[in-house]
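Left out: one protein chain. Kept in place: all the others.
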Amino acid sequence: MHIAVLAKVVPDYEVPSMDFELSNNRAHERFSRMLGLYDENAIETGIQLKGKTSSSLTIISYGLESDIQFLRKGVAMGADKLVLVKGTSDDAGIIAQNLKQAIDNLEDVDLILAGQQSADMDRGVVPGILAQMLGTAFIPQVGYIDYKNGDWTVSQMTATGQRELEFQGPGVLSITSIPENVPRIPAVRAIFAAKKKPVIKLNGIEQGKMPLQEISVEIPKIESVCEFIDAQDPNEAVKSLLTRLSEERYI
Amino acid sequence: MAARIPYWNINYGVIIDLLAIPVILIFLYGLYLQWQGIKKGRLRVIPSITSMFQGIGTFHPAAFFVKGILNAKIYRRPASGIAHGCLFWGMVTLFVGTNLVILNIVFGLPVFNGAFNRWFMAFLLDLAGLLVLIGVVFFLLRRLFMPERLKMPEARKGFVLVGSLLGFVIITGFVMEGARLSAGNLETGAFVGNFFASSIIGKANALQIHTMTWWVHGLLALFFIAYIPFSPLVHIILAPVNCGFADPSPGVKMGVMDFSAFDDEDAEELPALGADKLSDFTRKRFLDFSSCLWCGRCQEVCPAHNTEKPLSPKGVIVTMAQKLNNTEMDETVIDSMSMEAIFNCTTCAACMEVCPVSINQPKTIMRFRQNLVMEQGQIPELMGKAVSSLEQRSHPFFGTPSGAAEWRKDLEVPVFEPGKTQYLLWIGCSITYEQRAWNIGRAMVNILQKANVSFGILEDSRCTGDPAKQMGNEFLFAEIAQQNIEDFSSLGIQKIITMCPHCYNSFTRHYPKLGGEYEVIPHAAFIKMLIDEGKLNLDTKKTGGRITYHDPCYLGRRNGLYEDPRKVISCVGNLVEMSRNKNESFCCGGGGGNYWAEETGTRINQERAREALDTNADTIAVACPFCLLMLTDGVKKYTEDTRAFDIAEIVDKFLKDIPET
Partner (left out) sequence: MKTLIIENIDPKKIGELMTVSRLFCDIPDIIALGEGQIPGLFGKAWQTDKTVAANLVSSVTAIIKQENYDVILMSVSTLGTGLAGPLSVALSAPVVTEVTFVHPDMVIERPVYGGKAIIKQKLESTPAILTIRRKYFETAKLEGTTESVLLDSIEQKVKLVAEKHEQTEGIPLEDADVIVSGGRGIGVSDNFTMLQHMADQFNGAVGASRGAVDEGWASPTKQIGQTGKIVAPSVYFAVGISGASQHLAGIANSKCVVAINKDEDANIFNRARFGIVCDYKKIVPVLTQAIMEDR
């Protein structure tokens, strides 16, 4: 079997709010680039599944050629090859078109995993678009995946609990983080081996742009002045906290 | 008075002398077997060291003599130190005496005449025997009532047998001497022999007793000598040898790793990174494992062991010694120790500092850590996050709310200009990303500006890679270090001032091996120099109150810098010492990547903070940002006041503006 994991290289998602700045309406280039947060969960899920089902695993990304160095970490975690579709668009439609091109190129993909959302645009919509383009089912917020007798069984984390879902044939799943898919740390041997794994580069296409016009990107002003309550005596602290909360009519 | 006659009252006494030949052969064979064991270790291959002996290391005669022969370190615990001294020097004296007797027999050396006989052969040898006996009794009693450090996790076996054997040799010697004197005349000087002669043996059967004990003493002594290499007493050979081969410069000396083989297409078998089994270790480590007496002094000073954590440096060496003894070369060892224990080590080097036989415990522990991290991808979660962050964003402080330039907000800080600036002021990760540590950087900038030093910082924030190295990721360290070295040479940087001892240690110990040679000065030393040169106008009325100084492990034990920071502190306040100071200093708990540990047991920083506060000091001075952060946190358990300050912060507070001239 062949599992594909979609991954995106994004600007550091941990940049503190105070330090965040934009250039050309995007995160400033000075921030380090790295694999997306949930993408690493998806890769980890994929690798575990690869072990269980003796599949091969391909990481697919749409982005810059300079992203390859960061995608290698994902390869080092245990993927077999990397496909990069070169392009710079942030449009969900264009990204999905390009990813579809990569998947069509691979021909034999049985399951596609993606992080629940990219750590820059935070949309979570590309996997659904891609699924529809491929004519397969899309299931968001997936935790566990199993393969039994030709059926995929997955658990979907809903707002109120969990659902167990079953389907056949290819599908696109977006992966959320669960304690079991904390990304592994690649061994040094694997890091070196990853340098020798094949990287397929495809030229991107500018098709499928969504009729959406970007107007502006702005950093919201957060105004909050924290009133610190002296904690030397817990009783006093609690008392003054409750007084302040009711004075300000919060409770 | 007539001189003693060899073989007096003994027939065929020459048999003992002849038996000595096979005994010496057995002794040598025993040592040969030890060597066979040690030889199974991997050869150390360091091309730059040309004086390598048998792949073990360079032999250092001074260390061999001072640590190995004079046993300089053993007296740190007075009781067992003195007992050991009695035993050792007593035996040395007796050995000399015995050889003199042989020389007397063979060459007729007149040792039994006059004052020499009275003072050396009679008095001193009696005294030596008595001291040995005292030592033997002390150690046998201690085997009966073992202190914690000997017992836990296990005591080395074989001491009672060999100790008792030695005791019998000495006692039979005295009885024999007593009988001889009893049959003849008492001898001036031979006070123990005389005592045995007059109070215990009497005249009656003196001749028979002499003959009998002569043989028993001789045979027992020969057996004892033959048995030495097969007993824990083999340390009389191994310990000095191990001391001689241990690099006498302070610190753990992890070296750097060469990863080029991994990139080489033709490389066949790639070496294991770190160690997870006995055969991964070098001959020097094998020598460590063989030399260890399991005395447990290391675990007694270990910050992890002292705070109920699973690590015991003794336990690690004992496990390895057992594997070596059973020649279990290729079984994985990591599984038999917990991963938690392996990551508990703060790399403070207190264990190797205290070790009487110069064992490098941290190096063994770090080899396991390297294997877990680099081969198995296993690391405790928070440390893993720190390493990932270091890899992704060039600093280990994941989740930091600070931006890279926030520490120097509203502060004019010159940037290093090639060809113009003299010193690079290296900021490092903790000062950039931990708010409490910002002020170290700000204070140091102020000090350097007031002293008119030509300095500059790098524009972007950097890390030396030390946290990765400490957490066992040599690969990441090498990558970061190489990048820094490249950038330093393009900027023409030659002189560096560090505020973090971890950075200092990296620059001085590891960067040169990767091609980066710089003149590096820790800020404590630099400030001391500025004061000496009169470049700082310091308010020296000593209004700083009582100040205690916490020695950072990476400045003190690892680099021997103890006095400069103390002198700086003494300029502004009254220095008071903690009970554990200088080379016996107790770690803050933050080393070895344990700044990012989820600590179990008592928190090390709280223990150290307690000790610091017990001095009644107003201020706890440190010279390391990690120590500052750890102790700032540790002090919070006891007081709301901020007590811990970096030495730069303290000096900055007492700086007066130099009046315009």
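Letters A and B mark the chains as written, and numbering starts fresh at 1 in each.
The working rule: a residue touches a chain if its C-beta (ideal position, glycine included) is under 8 Å from a C-beta of that chain, and two chains touch if they have at least 3 such contacts.
The structure presented is a predicted model; accordingly, all values stated were derived computationally and were not measured.
Touching the missing chain, out of A:30, A:52, A:195 or A:239, is residue A:239. When you scan B:310, B:401 or B:414 for touch with the missing chain, the hit is B:401.
Here the missing chain is touched by one residue of B:435, B:454, B:489 or B:543, and it is B:435. The chain not shown here is touched by just one of A:131, A:145 or A:185, and that residue is A:131. Where chain A meets the missing chain, the touching residues are 11, 13-18, 20, 22, 27, 38, 92-93, 96, 116-117, 119-133, 137-141, 143, 153, 156-167, 171, 174, 176-179, 182, 210-220, 222, 224, 226-229, 231, 234-235, 237-239, 241-242, 244-245, 248, 250-251.
Although one chain is not displayed, its contacts with chain B can still be listed: residues 399, 401, 434-436.
Here is the rule we use: only the chains that are shown with their structure count from here on.
Between the CA-based centres of chain A and chain B the separation comes to 48 Å, rounded to the whole angstrom.
If you check the complex, the residues on chain A that touch chain B are 12, 14-16, 18-19, 32, 34, 73, 182, 184-192, 195, 232.
Considering their complex, residues 259, 262-263, 270, 273, 373-379, 381, 384, 387-389, 391-394, 398-404, 406, 475, 640 of chain B touch chain A.
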